[in-house]
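Omission of a single protein chain aside, the complex is shown with its protein chains in their original locations.
On to chain A.
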Amino acid sequence: MPEIPLLRVENVGKAFGRHQVLREVSLDVHAGQVLCVIGPSGSGKSTLLRCVNRLEVPDSGYVYLEGQPVGFRWKGDGLHEMTSSQLAAQRRRMGMVFQNFHLFPHRRVIDNVTEGPVVVNGLDRRTAGEQAMELLTKVGLADKAGAFPESLSGGQQQRVAIARSLAMRPALMLFDEPTSALDPELVGDVLDVMRDLARDGMTMVVVTHEMAFARDVADQVVFMDGGRVVEAGPPERVFGAPEHERTRSFLSRVL
């Protein structure tokens, strides 16, 4: 019996108005794998990621997490749309890191990390605080626990955001261009944290423009253009011997 993929995207399509952003996108990610999604701006990479955790509702197709359709429940033969609390429970399994961090500006760094475990999982503040300190240590920011986000650099904020997501102990981490809003000298720290995560066996989907990172860390690279998956495969093949002309021309521009 073949293993069930942790994440399956099946024929997902999405349009904003008359603009078709995603067309029949399908892909599988198995537990422990890192999938990097590359492609030019406007190719639908971010929308794909947002369809995975249903921040955007796909027009067609389904996303499955651990074999269960995201946003729906089986009842007999029918698929019933989830209530917002059922969807929230499913989203807890998927962490997400945004391009612009979106830390809660009114909470200290430590409270940003404990917020989910305390409010959503009902963990007591003390235990949550201890776990948060472990995570902050892991991302190298234990000394900033009492600071407010606005006093942190972009790279530090992004690492806090990663810690905040990890605090929910997700099965899957989604990264939406996590280093695109950072000054070049701060990119490295964030990528190092992500490398560590991958090494620890976290399943990750990373939308990125960091080709070196994709080449080193990814198990699978997907090249998207015009809302379609143009090419997918192991990084050696996509970067080393791309089959499609569009992939080749994109890579020649960014490498």
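Operating definition for what follows: contacts are C-beta pairs under 8 Å (C-beta built on N, C-alpha and C of every residue); 3 or more make two chains touch, one makes a residue touch a chain; residues count from 1.
Note that in this section contacts and distances are computed from a predicted model.
Asker: Name the absent chain as its UniProt record does, using one of the following: "ATP synthase subunit a", "Alpha-D-ribose 1-methylphosphonate 5-phosphate C-P lyase", "NADH-quinone oxidoreductase subunit M" or "Polar amino acid transport system permease protein".
Answerer: "Polar amino acid transport system permease protein"
Asker: Considering the whole complex, which of A:P5, A:G71 or A:G116 touches the chain not shown?
Answerer: Here the residue in touch with the unshown chain is A:G116.
Asker: Touch as defined at the start, partner being the missing chain; which of A:A31, A:L55 or A:L251 qualifies?
Answerer: Hidden-chain contact among the options goes to A:L55.
Asker: Among A:M94, A:L191, A:M204 or A:V229, which one is in touch with the chain left out?
Answerer: Among A:M94, A:L191, A:M204 or A:V229, only A:M94 touches the chain that is not shown.
Asker: So that we can see where the missing chain sits, which residues of chain A does it touch?
Answerer: Touch with the absent chain occurs at residues 53, 55, 84-85, 88-89, 91-92, 94-96, 98, 100, 102-108, 110-111, 115-116, 118-120, 143-148, 150-151, 161, 164-165, 168.
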